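Only one protein chain is missing; all other protein chains are in place.
Up next is chain A:
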Amino acid sequence: MKNCEYQQIDPRALSVSPLSAQNPAETKAQRPRRKWEAFPGKNRFFCDGRLILARQNGVLPLTLGLIVVTSGLFFAFDCPFLVEHLTVCIPVIGGLLFLFVVASLLRTSFTDPGILPRATAEEAADIERQIDTSGSSTYRPPPRTKEILINQQVVKLKYCFTCKMFRPPRTSHCSLCDNCVERFDHHCPWVGNCVGKRNYRYFYSFIISLSFLTSFIFGCVVTHITLRKWGSSGLDSSLCTVVELVICFFSIWSILGLSGFHTYLVASNLTTNEDIKGSWSSKRGAEESGNPYSYSNILTNCCVTLCGPMPPSLIDRRGFLAPDEGIPVASASEIELPPFTPKSEANMCTQSTKDVLERMLRSSDFHGLCPSGTPKTSPLVPEVPGAPPAAKPPVSSGCSRQLAHGAVVDPCPPFSKSIRRDSLHSINPAFRLASPSPTLSRSVLVVGDGPDVGFPPQH
């Protein structure tokens, strides 16, 4: 078997080998393991899988510490004075706000943000089979994309090399957590977790309640200082008060700003990710690209984001692993294809390129004439960044482009690679795979490694 970087994933081999490879190891396990123990992403789990946190939990202890210390100082030094001079409601309101803030923060940090489990080996093989790869001379071929129509708007779906699947719309891969997260907003270091579909409402209630809390404490502290100045000159606790004042003053600007920004996002049904990348702003002159997910009604948008149905966690942390699947998919594929090395030399690439060349030449002799429909789908042709082809017939994705423009259903994505519009139509092997058996896959597959795109943490 050639030590090729690009290898076919043969589902038959995959279904047979795990049993033999892993049975001796797993049968020695003393107790059934839960799925969180074999989770491939960079996360930490507590309470036997009930709580999840990013491995890089950033400054969560600092956030908690600041909130607790500031509130503690407030209750200790300002409340007695204010209760005496104003009303007893002040510590009550402060207490309620404090509890709400801490509950929201902990809920945001320890909830699964909407992590998508990685594709199983058979799924990945199925997807690989449906994609036409032309093979290129670069180490990794250009990212694969698939275009679909959502509410009459063209949306590009990217292929995630780590999770081995096409990401659903609005999903992004967080490089810090090494997971694909649905409706990915951003990775928040203050909270120590990604903010995504499942915990966005907790995050939003956290920042709103924190704005109220900081404003409340700030107001109370200012009142306290003002009243003291007018009254007697007892300045024993002035240091603590000043500390509170400083913390609140600086927090208010940032927290209020953040709350305002996120209120805008909620009202227009956007994520921070989309807003920063400008996905839906009408940059292109002719095309009006609005947000296809927005309901064009602020109240509906708010309801959907904040009060919508709560989707379940897809990663099933507390389920038990079957005895033969102790090792997660990502590393399982490395075990089952032992010769696979991610960093192989250039001659291995050319070996695979030669294979592809032969297949292309063979396949272009076949019947397959795609209907020659390139130009009418040209508005949808994705921008193709790619290295110029080495010494092979440039493969056009004209057939797949046309299909992508038409029905969503055809799994024949336009492959983002170096193409020329007027190049010859080579048959897309996926067409011939209309009634395949798994062993007949011909395309060269990429078993990629490492995350696809890394998103830097926001704020």
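In this section, a residue touches a chain if its C-beta (ideal position, glycine included) is under 8 Å from a C-beta of that chain, and two chains touch if they have at least 3 such contacts; residues count from 1.
Heads up, the rule we're going with is that contacts and distances are computed from a predicted model.
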Protein that the absent chain corresponds to, by UniProt name, given "Golgin subfamily A member 7", "Ras-related GTP-binding protein", "RAD50-interacting protein 1" or "Vacuolar protein sorting-associated protein 45 homolog": "Golgin subfamily A member 7"
Option from A:Val68, A:Leu99 or A:Ile276 whose C-beta touches the chain left out: A:Leu99
Hidden-chain contact residue, picked from the options A:Pro80, A:Gly219, A:Gly260 or A:Gly308: A:Gly308
Options A:Ile67, A:Ile90, A:Leu116 or A:Ile217, residue touching the unrepresented chain: A:Leu116
Where the unshown chain meets chain A, residue by residue: 11, 15, 99-100, 103-104, 107, 116-117, 119-120, 122-123, 126-127, 148-151, 155, 157, 165, 168-170, 182-183, 201-202, 205, 292-293, 300, 303-304, 306-312, 314-316, 407-411, 434-438
